[in-house]
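Every protein chain but one is kept in place in this view of the complex.
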Amino acid sequence: MSRSRFDIRAQPGFGFITLFTFFALYLPIAALVVYSFNGAESLSQWGGFSSRWFVAAWQNSAVQDAAIRSLVIALWAAGLATVAALMAALATTRTAPYRGQTLKYALINQPLMVPEIVTAVALLIVFSRIKVWTGYSGLGYLVLAHTAFCIPFAYLPIRARLESMDLTLERAAADLYATRWKTFRHVTLPLLRPAVIAGFMLAFVISLDDVVITEFVKSGGQDTLPTYMLGQLRRETTPEINAIATVFLALSTVLVVIFFFINRKKQ
Amino acid sequence: MNGAEQAAAAARKQDIRSRWLLSAPALLIIFVAAVGPLFVMLLYSFMVKGDYGDVKLGEFSLEGWTSVFFQRDIFDDTLGLADAHLSIIWRSIQLSFFTTVLTVILGFPTAYFIATRPPHTREIWVFLVTIPFWTNLLIRTFAMQQVIRNEGLLNNALMWLGVIKSPLQIMYTDTANLLGMTYVYLPLMVLPLYASIEKLDFRLVEAGYDLYATRFQVLRRIVIPLVRPGIVAGSILVFIPSLGAYVIPRVLGGGKNMMLGNLIEMQFGSGRNWPLGAAMSITLMVLVTVALIFYVRNASRGGAGHV
C-alpha cells in the first residue's frame, strides 16, 4: 500500500475488478464506434476508413425523426417516473409498517414482474379502445406506458438509499421549526441526490431501450429508434446503425455533460 | 385512553393518510398503464383462443391454464407434463440466476470503488457506468457480438496471446446469452448498489478494524450486511428482466433455444394462443411476486443490523 495511513475504505482487488468492469463496458462500445467508420457494407469486415454511413444516416430522415422521438419520450417518461417514484419512496420507507404498505410495494414493482410482451398486448387492447373513443392518438400513450414501467427502476435506488438513511437530520430540522417542504427541500433532497440521479438515469436508459411495448402502443408515424431497428433486424444490418448509435452516443454524452455542469454551477 | 395517546394515534393516522397521498401519482400511473390492463389479460387467460390470434370473447375455457404445465402428447394423445414449457422455464431461471451472480461479482466491487472515491468525482463515475447504456439494447447486443464472435476481439486477443489455437465458439451458445445479459444488465446492479454503499457509515468499518478484523471479515460481517438493501434492489432489477429477456437469446443465442420471454412472445405471435400466453405470464408473475415478497421481508429484517 502506498499510503502511510491504513485506508479503512480500501478492499484488495476491488480496484482491479472495477478496471476490468469498465474495460468490459467500453470494449464493445469502442468496437461499435470504430466500425461506424467502416467503408465496407459489413458489420465485421473492415473495408477502410470512411464516413459514408454517417452521410447515409444524415440523409435518412426516418432515422432522425425516430431518434429525436426516442429522446423526447425518454426525457418525459424518466422525468415523470422519477418524481412519482421519489414521492412513493418517501411514502413507503422509514415508518412502522402500516396497512397496505406491502400492497403498495407490490404494485410499484409490478411492471417489473411481467414480461414486456404481456403488458404490450394488454396495453394494445386498452389503449386502442381509448384511441377510438377519444380520437387522440398522440405521443401521450407512449409517454404514459413508458412512465409506468420506468417507475420501479427509479424507485428502487431511491428506496434503497432512504432505507439506509435515518431520520435524525430531518427531525433536527423539524425541531428548528422548518416546514415539511423546507425540510424536504434543504435536508432530505440533498441527501437523496445521488439516488435520485441514479434513478433518473436508470429510468431514462430503460425508456430508450424499450422495443416491445412501444411496438404495440405506437400509432402511425410514431416509430422510435428501437422499433425502427427492430424492423431492420430481419433484413440487412449495415454499419449505418453503428453510425446512428455513435451519433446518439455522442449526443447523449453531450447532454449528460451539459446537465452535469449546470448542476455543478448551482451548487 | 389519555390525551397524549389519542394525539399520537391521530398523528399516526394523519401520517398514513399523507403517505397514501404522496404515493398516489405512482400508484395511479402504474394502475392505468400496467396493472389495470393486466386484468384484461387475466380475463383473456380464461377464454377460448381465437382462430387467428386474439380470443373469442365470452367463450370460457380453462385450457389456457392447464396447458401451461400439462399437455396431451402430440402423437399418442396421453396427458403428460408439458416438458417443452418446463425445460424452457428451467433454462430461463438458471441463466437469470447466473446472470445475477455475475453482475454481483462485477458490480459490487465497482459500486464500492465508486462510492469510496472523493465525493465530487463520484457522479462522474456513475455517468461513466451509464453512458454505454445510452445506446439502445439492440445496438448493445450487436456490439457484444463484435467482441465474442469467432473473428471477434476476444478470440483474436486470446489467439494472439497463444491461449487458444482455434477460435472458441461462444456465439449461439448459452454462454453467449449469459455474457450478453451480464453486459446488458450490469448497470442495473451497479446503480442501486452504489446508492446504498455511498451511504455506508465507515465508522462501523473502522470499529471493525479496531477489533482486529481482517479486510475480508469487515467486508463480510459489516459492509455486506449493511448494504443488503442495495444488493436486494440490484438483484431484483437484474433477475426479473433476465427472465423475460427476448432480444438477447434471439441475437446472441442464435434463436436456437428459447427463453421464457420468447416462449410467451410466440404465443401472442405465430403460435396464436393468447390464452396460453396470458396464463403463462400470470403464472410467472405470481411466482416472482411471491418470491419477491418473501425475499424483501427477509432481507429488510436481516438488514437491520442482524448479522
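Think of it as A and B in the order they're written, each chain with its own count starting at 1.
Keep in mind that, in the parts below, a residue touches a chain if its C-beta (ideal position, glycine included) is under 8 Å from a C-beta of that chain, and two chains touch if they have at least 3 such contacts.
To be clear about the criterion, contacts and distances are computed from a predicted model.
Visitor: Out of "MinD superfamily P-loop ATPase", "Putrescine-binding periplasmic protein", "Predicted Zn-dependent protease or its inactivated homolog" or "Thiosulfate reductase cytochrome b subunit", which one is the UniProt protein name for the chain not included here?
Guide: The record names the chain that does not appear here as "Putrescine-binding periplasmic protein".
Visitor: Of the residues A:Arg9, A:Arg52, A:Lys131 or A:Arg193, I need the one that contacts the missing chain.
Guide: Only one of A:Arg9, A:Arg52, A:Lys131 or A:Arg193 touches the chain omitted from view, namely A:Lys131.
Visitor: Using the touch definition up top, pick the residue from B:Ser87, B:Thr121 or B:Gln217 that touches the left-out chain.
Guide: B:Ser87
Visitor: State which residues belonging to subunit B touch the missing partner chain.
Guide: The missing chain touches subunit B at positions 51-54, 71, 74-75, 83-85, 87-88, 149-151, 171-172, 250-251, 254-258, 262-263, 266, 268-273.
Visitor: What residue numbers in subunit A mark contact with the hidden partner chain?
Guide: With respect to the unshown chain, the touching residues of subunit A are 41-45, 58, 60-62, 64-65, 67-68, 121, 124-125, 127-132, 137, 215-216, 218-223, 227-228, 230-237, 247, 250-251, 254.
What we mean here is this: only the chains that are shown with their structure count from here on.
Visitor: How many angstrom between the C-alpha centroids of subunit B and subunit A?
Guide: Roughly 15 Å separates the two chain centres.
Visitor: Write out the stretch or stretches of subunit B touching subunit A in their complex.
Guide: 15-16, 18-23, 25-27, 29-38, 40-41, 105-107, 109-110, 112-114, 116, 122-124, 126-140, 142-147, 149, 151-153, 183, 186-188, 190-192, 194-196, 198-200, 202, 205-206, 209, 215, 219, 226-227, 229-230, 232-233, 236-237, 240-241, 243-244, 246-247, 251, 260-261, 264-265, 268, 274, 277-278, 281, 284-285, 288-289, 292-293, 296, 300, 303
Visitor: Can you list the residues on subunit A that touch subunit B in the complex?
Guide: Subunit A reaches subunit B through residues 6, 8-15, 17-18, 20-22, 24-29, 31-32, 35, 43-44, 70, 80-81, 83-85, 87-88, 90-92, 95, 98-100, 102, 104-119, 121-123, 125-126, 144-145, 147-149, 151, 153, 155-161, 163-165, 194-195, 197-199, 201-202, 204-205, 208-209, 211-212, 225-226, 229-230, 233, 237, 241-242, 244-245, 248-249, 252-253, 256, 260.
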